[in-house]
Structure formats: C-alpha cells, structure tokens
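The structure's right below; bear with me while I get my questions together.
One protein chain omitted, others in place.
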Amino acid sequence: MDARVKLLLALALVLCISLMPVAAWPVYILLLALILSAAILSELRMRPLLRRSMVALPFALAALPLLLTVPGQTAVALRLGPLHLAVTVPGVERFASIVVRSWLSVQVAILLTATTQLPDLLVAMGQLHMPRLLVAILSLMWRYLAVLVDEAIRMMRARDARSASWSGRGGGTLAWRASVTGSMAGSLFLRGLERSERIHNAMLSRGYDGSIRGIAVPPLDWRSRLLVLLGLIVVLALLLFGYWVA
Amino acid sequence: MAGQTCAAIQIRGLSFSYSDGNQALRDIDLCIAAGEKVALVGPNGAGKSTLLLHLNGILTGQQGQVMVGDVVVSAPHLRLVRAVVGIVFQNPDDQLFSPTVFDDVAYGPIYMGLSEGEIRQRVARALGQVGMESYAPRTSHHLSLGEKKRISIATVLAMDPRVLALDEPSSGLDPRARRTLIHLLQQLGQTMLVSTHDMMLVAELCSRMVVLDQGRIVADGATRDLLANDELLRAHGLEAPPALGR
Partner (left out) sequence: MWTSELSGAAITWAARTTTDAAGAAGGAFMHIPDGFLSTPVSLVLWVVAVLVVGVALVKVNRDMDEKRVPLMGVMAAAIFAGQMLNFAVTGGTSGHLLGAAIATALLGPWAAIVVMTCVVGTQAILFQDGGLLALGANLVNMAVIGVAVSYGVLSVVRRLLGNKRTGWLVGGLLAGWSSIFVASLACALQLALSGTSPANIALPAMGGIHALIGVGEALITAAALALVYVARRDVLERGEAAAGGRGLAVGGLVLAVLLVVLSPLASSHPDGLEWVAEEHGFLGSMLEAPFQLIADYVFPGIADERLATIAAGIIGVAVVLAVTWLAGSARRRRGSQGVA
C-alpha cells in the first residue's frame, strides 16, 4: 500500500477517534478490532505493539481529576480525613473514554510507523505538500540520528564509568550534576555543528548547490485513490455510528 | 593458585547477548593477577569492547560472574567497582565533555566527594603522570587526538584505580604520540587490560596475551610465545609485528 494512502488513512482515523463522543463503547471496541486486524494483516507482532501503546498512559494522570469534577450521580464516595471525595459516574465515563481513545490513537500511530519506512513516509509527506526544505532537513536528521544518539549514549557510559564512590555517598551537588549534563549537551551540539560543516563539504564536493531535488514520485493511481475514498467512508460511518450509540 | 592469579580480576563463565540477539561473549573464563599487563586481541567484532564494559558493570552478562578484587561486579556495588576499575574508552571525545581539562580530570574526584584540596592534588598528579600539567586551564575541544587520549587517561587516573582497562589506546595516533603513549603506559603501575589491534604495542607493553574470536577465548599465554605462532594469529585475523627479534 502506498505510504501516502497509509498516512491519509491514519490521520483520518486519528481524527475520527478524537471526534468520537464520550462513552461510545461499542464503537471503541469496533475501532480496536479494526486496528488490531490491520496489525494482524500487516503481520506485526502483538506484544511489542501493545507494549509500545502503553507509552502514553502515564499522561492519564492529567485527566484524573475528572473522576471527581464532572457533575452527576455518585459512583463511589471516598473519605480522606476531612475530605469528602465523590467519584461520579459521568466522571468515570469521561476519564475512561479519554484513556481508551488515547490508547487507540497511539496504536494507529504505531501501526503507521511499523508498516512504513521513514524515507517513504517523508516522500509521502512531500507529495502531500509538506515543504521540501523540511523534508530535506528531516532526511538528514534521520541519517545522523543513530550516530548522534550513539554518541550521547557513549558519553553517558563514560560518565557513569567515572561516577564512583567508596562509601556510597558522594555524587556532588545536584547543581553540579546538572551543569555536567549541560557541558555534555554543549559538547554534543558543538561537535554536531562541526560535523555538519564536514558533511556540507562532502555535499559540495558532490555538486550540491542548495537546491533540493529528489526523484519524482508518480501521483496516486486510481486504485489508491479508491482505497483512500473507501477508508474515509468507513471512518465517517464509524463516526456517525458513534454518535448514534452515545 | 587461583587466589593469587585472580587477585585483580576474575571472570567465570561469562556469557552475554545484546538485546537484538547477537551473542557477543561465550563462556569467558579469565584471571588477571595484580600488576599484570594483559593484551586483549582479536578481529573486529570479537567482543573485546563488550568484555571491557563488563569490568565495571556497564554491561551485565546473562550468565557468569565478574569479580574485581573480592567484590562482585553487580548492581549494589557498582559505585565501588568504578572506583577500583577505570575504563579508558576508544574515542576520547566521549570522555571529555567539560569546559576545561581541569574540570574533566576533576570529575571523578568531585563525584567521589573529596575535599577541594584533595581534588586539586589528584588533578595535578594525574596530569603529571601523563605529562600534561600545563594543560589544566585549556579547553579540550581544540586539542590533537594524541593530547586528548592522554587527557582521557588522566581523567581515569585521577580516581586512583587499581585496574586500568583501555580500549584501543593507540588507534589513530601518529608515531610520536604513540611512542609517548606506550612510554606512559609502561610507567604506570596499575594492573592493565588493553584491547588493541596494535601488535607492536602488545609486544612492548604486555607480557601476556589473550586472543578473543567470536566471543570466545581461543588462546591465553605469554605474548612472546603466541606472537611466534603464525598459524594461530592468521586463523584469528591477526598479524605478528614485523621485527620481533631482539
């Protein structure tokens, strides 16, 4: 499947999930089934997918107060000392809906990136009118990401290797540790800068003049367009169903 | 007498695989006595660097045990182990991240919680040992590779380790810098494990040589004997240095 199709459908799906009303449980389950079957069809392994999808969950703490603040029928009443806290049913619904929808959205994103190579994704974004300068910068960033991440990891290892203490105390002050990290960051950036100058020279030696050219990609064929259309119809149908159910 | 011969480092049955499944070390047994200077040689990818990283607990094998002195290298003792074992990494840029040379050499002592007087004393002594006393106020960023390598050794010496592990100390050095480095290492009294491709350095510095290939120790003996064994060397991607006859 063309990367552009995947990108468009993924975005449509995420938008759909975001527009879903609260407590549209049957549709949430439908969406989950849809996402997971797409994952199976793409021959992805479930466990890493589900493990990665848990990444966003700690943010749910931000929505925790909703349990208490949304007005409605009380589900559970808690008493913490002088505090009377009432967990309301609409609060639980709202909170649970947010968590579930967030979880579904993350899975869509994982599905997209697991089935699409970044270079293809960048080309897709370029075709969808993302500025060429940005695409060029992202390509270069991608190329050097592993290199610089490696450098950062090696720096941290070297620092750990010199982080010793005889008695279990030590460690310096927090401010000192922070400024050491700052020095490490500064070194990393400075070396990155100088490396970019060397890369620039290499590019110049191969005829680079600042203009950004790429290999032309053919426009979407009618099958892909049909696929996008069908996908959008399905997404719309899910959305309407969601509103009918809620 | 296992006690004496393993006084500095004792590795028993160490096996390690990276998270992507690559088995880097297979059943390593190694004993190093106090004051010994041992060379670790082998083709690229043999696992030399990986083995060094086990000495101070940056990596931990799935099987087996590493002991430094009479301390087991494991999670509760890492800070202590790192005071005893100093690793000098291959790329000095990974270890030099502070604004001045003084700051970089002082990192270890500061972390250990020493007094200011002691810190200054250690820095002066370490820089003296590598012959770079006057470099203290300078920025490491602009120094030559040879100078950086010596300073990175000083950053480790400032912690007064009993064991020094060095990863490719002479790689990239011009003949003069190399000569200075070998001379420096010969002067130091610490137990040493030197991972290197530089067979002449091995011949000059290390009385004992350990050959590693595909994660296994394939030879361990007196340097002079092993360097005379052309077949062994060739079988593991090594070459004897040209002029050995003295």
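When the chains are written out, they are named A and B in that same order, and each has its own residue count from 1.
Convention: a residue touches a chain if its C-beta (ideal position, glycine included) is under 8 Å from a C-beta of that chain, and two chains touch if they have at least 3 such contacts.
The structure displayed is predicted, hence computed values, not measured ones.
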Missing-chain contacts on chain B, rising order, are 19-20, 98-100, 139, 141-142
Contacts from chain A to the absent chain lie at residues 10-11, 14-15, 17-19, 21-23, 25-26, 28-29, 32-33, 36-37, 39-40, 43, 45-46, 50, 52-56, 58-59, 61-63, 65-66, 69, 73, 75, 89, 92-93, 96, 98-106, 108-110, 112-114, 116-118, 121, 131, 133-134, 136-153, 155-156, 171, 174-175, 177-193, 195-197, 199-200, 203, 208-210, 212, 243, 245-246
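Going forward, only the chains that are shown with their structure count from here on.
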For the pair chain A and chain B, the C-alpha centroid-to-centroid distance in angstrom is 41
Contacts from chain B onto chain A in the complex sit at residues 53, 56, 58, 79-84, 86-87, 89, 91, 93-99, 103, 107-108, 110-113, 141, 155-156, 159
Per the touch rule above, chain A residues touching chain B in the complex are 151, 154-155, 157-172, 176, 180, 183-184, 187, 190-191
